[in-house]
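Only one protein chain is missing; all other protein chains are in place.
Here is chain A:
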Amino acid sequence: MTTGHIVSGSRHAHEAWSPTRGREIIADHLPLEGATLPILHALQETFGYVPQDAIPLIADAMNLSRAEVHGTFTFYHDFRHEPAGKHVVKICVAEACQAAGGHVTSAKVGEALDCAYGETRADGQVTLEPIYCLGLCACAPAAMVNGRLIGRLDDEAIDEIAAEVRS
């Protein structure tokens, strides 16, 4: 079964921040045109967030001001300023999902996980985030749990998410 493109969507352990490793990652991407976003993505992929200490390293390597790199970093919703919880649950709150009962579903998810949107639960088990469209609008409401996609989010699926988050 080697055809198609398969995205595993499984979580992988993140490394602890190390400036040496950070510099390596930055150097790997430096030859790219407009390397800032690829670097920020790669840092987040490795460390689970973009450590504040990485910003001056990027600025130095790219010959940019720190303010400029910081500005880019903070502009985008994706880049994390601190590590996320053990599980990351993203619930689509855009129009097509709203039309399919998403208001009710998203509230239920918040209750089931005992977590507010945009926050990481105090015990660090889960980060719950709203997301604007996953392109699953014809099988709404939609969610992404630890990188895995879920369509037609129903009560059963919410129970499964809650169970996964407990693990």
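One rule holds in what follows: contacts are C-beta pairs under 8 Å (C-beta built on N, C-alpha and C of every residue); 3 or more make two chains touch, one makes a residue touch a chain; residues count from 1.
Criterion: contacts and distances are computed from a predicted model.
A chain of the complex is left out here; the name its UniProt entry carries, from "Phenolic acid decarboxylase", "Formate dehydrogenase iron-sulfur subunit", "NitT/TauT family transport system ATP-binding protein" or "ABC transporter permease subunit", is "Formate dehydrogenase iron-sulfur subunit".
In the complete complex, the residue from A:I26, A:A54, A:A96 or A:L113 that touches the missing chain is A:A96. Along chain A, the points of touch with the absent chain fall at residues 1, 3-7, 9, 32-38, 40-41, 62, 68, 71-72, 75-79, 94-101, 131-140, 142, 144, 147, 149-152.
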